[in-house]
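Every protein chain but one is kept in place in this view of the complex.
Now for subunit A:
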Amino acid sequence: MLRATLKSLLARKVRLLLSGLAVVLGVMFVAGSFVLTDTLSRSFDSIFSDAYSQTDVTVAGKPKVEVSELDGESVPAPVPASAVDTVAALPGVAQARGMVAADGATLIGSNGKAVGSFGPPQLGENWLGENALTQLREGRGPTADDEIVINKGLAEAGKVAVGDRVGVLTLDAKQRTFTIVGTFGYSGDRDSLGGVNEIAFTDPVAQQLMLGRTGLFTSIDVKGTDGTDPATLKERVAAALGADYNVRTGEEAAADDAQGLKDGLGFFNNILLGFAGIALFVGIFLIINTFSIVVAQRTRELALLRAVGASRRQVIGSVLTEAVVIGVVASVIGTAAGIGVGALLANLAARFADGLSLAGIGVPPVALIASFAVGLIVTIVAAVTPALRASRIPPIAAMQDVATPDRPLTKITTLGAIVSAAAGALLGIGLYADGGLMLVAGGVLLAFVGVALLTPVLSRPVVGLLGRLFSWSVPGKLGRLNSGRNPRRTAITAAALMVGIALVTGVGVIASSAKTSIAGSIDSMDAQLIIQGTQTGPRPPTFDPTVVERAKAVPGVRDAVGVASDLAKVDGEQQFVTSVTDAAVIPAIYGSTAVAGDITRQGPDQAIVNAETATERGWAVGSVLTVQLTRGEEHRYTVSGIAPTDKSIGEIMLPAAAMADFAQPTLSLGFVRLDEGTPVASVQPQVEALVADNPLVSVIDQATFTQQQSDMLDQVLVMIQILLALAILIAVLGIVNTLALSVMERTRELGLLRAIGLGRAATMRMITVEAVVISVFGALLGVVVGGGLGAAVVRALRDQGFTDLTLPWSTIGIYLAVAALVGCVAAILPSIRAARLNVLGAIAHE
C-alpha cells in the first residue's frame, strides 16, 4: 500500500510541485528569519565582547529610570570623579579610568549635513588613548578643548579628514566647532565597532557636552593587576562603592549589553515569523486545492483500491502519506533555501552596518525544528479534508463514472457563517473591549477562514457578474463558464489571494485614515509654524529652549511653545512624559477644553494628564503622582487637569522646570502661533534663522508637517506590502496550479473544442479569462474584507485620534488592476499547455 502510494506520488510529482513550492517558500521565510537573527545576534555578541575585552570590571551608576529595551536605552546615573579615585586606590586594581560615553553626538559632514546612523548609537566620549583594541589610524589624541578624534568609519561617512574644522551637535543642542586631530579604528582593520559613530573629546569637554557638567563620568573602566580574578575584583569594588553602583565584570557587561540588542532582534524575528505565518496560511489554501483536485482526478484509482479491499483508513493514510512526503521534501528544500536567504540578508546587513563582522552563519536548532514542524503541519493539516473526501469515494466508482452531483453548499455556508460570526465576536471583543492584540489577530484569521468558507456561495453570482465583462466572445464565455463550474475550486483559489489583498487593504485603510486624521488635527491647530528635527539616529534631534523665547520676540509671532519628552517612572511604572515651556499655550493651539480640572494653567508641582492615561491608571484631578526622571530625585506632582486624549501633548505633561532632569533637557518640538493675518512666509525665515546652527532642526509650515507625517506612514505601508508580497505570490502560484490541474482534467474537452475549430489563440484566451475572473474575484473579496477590517480598527481607535475613516480608493483600484494582470500572468503556462494539446491524443485521452 505504501509502495502504491509512493509510486503514484512520484508519477504525479509535477502536479504536486506547485503545492510543494508554497510550503518551500513559507518554510524558507521561517528558516531565513531564524538564521538571519541568530547570525546577527551572535555577531553583536562578538562586538560587545570586543568592546569589553580590555575591561575586567566596569562600574556605572544605577539608572534612575529603567527603560524597557523596545523603548530605548536606560540612562545610567553619572559617576562622580571621587568614585574613580576610590576604585583606583583598591588593592588589585592596576588602573581605573573614568569613561564618558553617551549617545547623541552628531558630526556635521563636509557637505554641511548631519551624518546619521540607522540603529547604532552616535557616541560622544572622552579619549582614553590607544590599547589592544583601539588604534589611532592617523594623527594624535585630543589635547586642547577644541580638538577631537573620530572613528575612521565616521570620517569616511562625513567625508572629513584630519585637520578639518567640523561642526558637532551634542546633547546641549548647540553646534560647536572642533578640529579633527586624529582618526581611529579597531583591531582587525575595522573602521567602527558594528557601525557605531564615535566622537572623542578631551575629558572636560566630553563631560560638559555629554553629561551636562564636568567632574562626572558615565562609567569606570577597571583593569586588575595580573592574576586578579575579575569576579573577586568585582566584589571588592562593589563593597567599596556601595549600593548606588552597578558593578559588573567585563564579560557580564558584554552579555548584558548584547542582550538588549538580542531582545530587539527577537522582536524583529517575531514580526518576520508573523509574515511567514501569513504566507503559510495562504499556502494551506493552495495545498487543500491541489490535493482536492488530485483526489478528484484519481477517483477511479482510489475506488479501485477500495474495491480490492482497502479500508477507508488505508485511503486516508495513503493521501496523508503523500502529504508527509511533500511536507518533508518541501521542508528540506525550504530550510536549505532559508539558510541561504538568511545568510545573504545577514551579509547585506553587515555591509550596511559597516564594521559589523559576521560571526559566521549559524543555523540554530530552533530554526530546523520550527521549519520542519511548520512545513509538515501545514501540509498535513491542508491534506486532511481532501483525504477524508478521498475515503468517501465509493468503490463502485471504479466501475462506472459516478456522476458527482454538485454537492450542496448549505453545510459549508452554514459553517462559514458560524465561523464568520465567531470572528466578528473575537474582533469586537479585541477591538472595542480592549481584548488585546492576540484576540484581534485570532479574529482576523478566523474571519479569513469564515469568508473562505462563504466564498463558494458568493462565487456563483460574483463570478457570473465578473464573467459578463468577457462574455462578448465565445472563448470569453467558455472561460467564464469554466470558472463558475466548480465553485469550491474557484473559491479556494480566490480565497488564497483574498488573504494577502485583505491584509494590504486593511493596513492601507488604517494608514490613509491615520493620514487624514493627522492632516485634520494639524489643520485645526492654531500653530502656523512647527520647529522639529529630522531624526537621523536613535535619539530625536533637539534644540535649545531659548529658541522658543527668541521666537516669541519675532514680529508677527503671537506665541510660541516648546516640548521636551522623556521616559520616566511614574508611580513605579514606565511612562512617557513631556515638559512644556508654557502649558497655557497648548489648549490655545489645540482649541481644547479640559475634561476635568484646569488645563490652561500649571503650577510648579502640578501635572496635566490626558484622559486615556487617567482612565487607564485611575487618576483624577487631585491624584498625587510620584515621578522619577532620568536625573534628580523623585518628585511628587498633583494632577491639576485632564486634557482630551487627541488634543494633548503626551500622556503626562510636567511643568517646564522638570525639563532639567530629562535625559535630554532640550526641546524636540516647538509650535509657533502667529498674529492673525500675518503671512507665514514673512515670519518663517526669521524663525529659521534661530535654529540655523543646527542642520538637523528645521522650521516647517503645517502642510510640510502633514506631508512628513504621511511620508512616514507611507514608508511603513511599503514595508508591510513588501512583506506581504510573498503571501500574494503564493496565492498567484495557487491560480497557476488550479488552472494547470483544470487543464489537465479537461484534456478531452479541450481536445474536442480544438477539434471543432477553436483556435490556439482562442483557447489561450479562454484559459486567461478564467484566470482573470478568479484573480479579480479574489482581489474583490480581499478589498471588501480588508476594507471592513481596516474600518473596524479605525472606528475602534476613534478615541485615539482616528477621527476620519478614509478609504484609499486609488490604491484599491491599483490592487484590482494588479489582480487582473496577475490573472493574465498566471494563465500563461497553463494556457500554452492547453494550446499545445495534440487534438487527436486529447480526444482519445482516458
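Just so it is clear, contacts are C-beta pairs under 8 Å (C-beta built on N, C-alpha and C of every residue); 3 or more make two chains touch, one makes a residue touch a chain; residues count from 1.
By our rule, contacts and distances are computed from a predicted model.
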item: Identity of the absent chain, which is to be given by its UniProt protein name, from "Imidazole glycerol phosphate synthase subunit HisF", "ABC transporter ATP-binding protein", "Transport permease protein" or "Acyl-CoA dehydrogenase"; value: "ABC transporter ATP-binding protein"
item: Contacting the left-out chain in the complete assembly, out of A:A161, A:L304 or A:A441; value: A:L304
item: Selected from A:R312, A:R460 or A:R798 as touching the chain missing from the view; value: A:R312
item: Which of A:A89, A:I396 or A:A553 contacts the chain that the document leaves out; value: A:I396
item: Residue numbers in subunit A that touch the chain omitted from display; value: 1, 3-4, 7-8, 10-11, 300-301, 304-312, 314, 394-396, 398-400
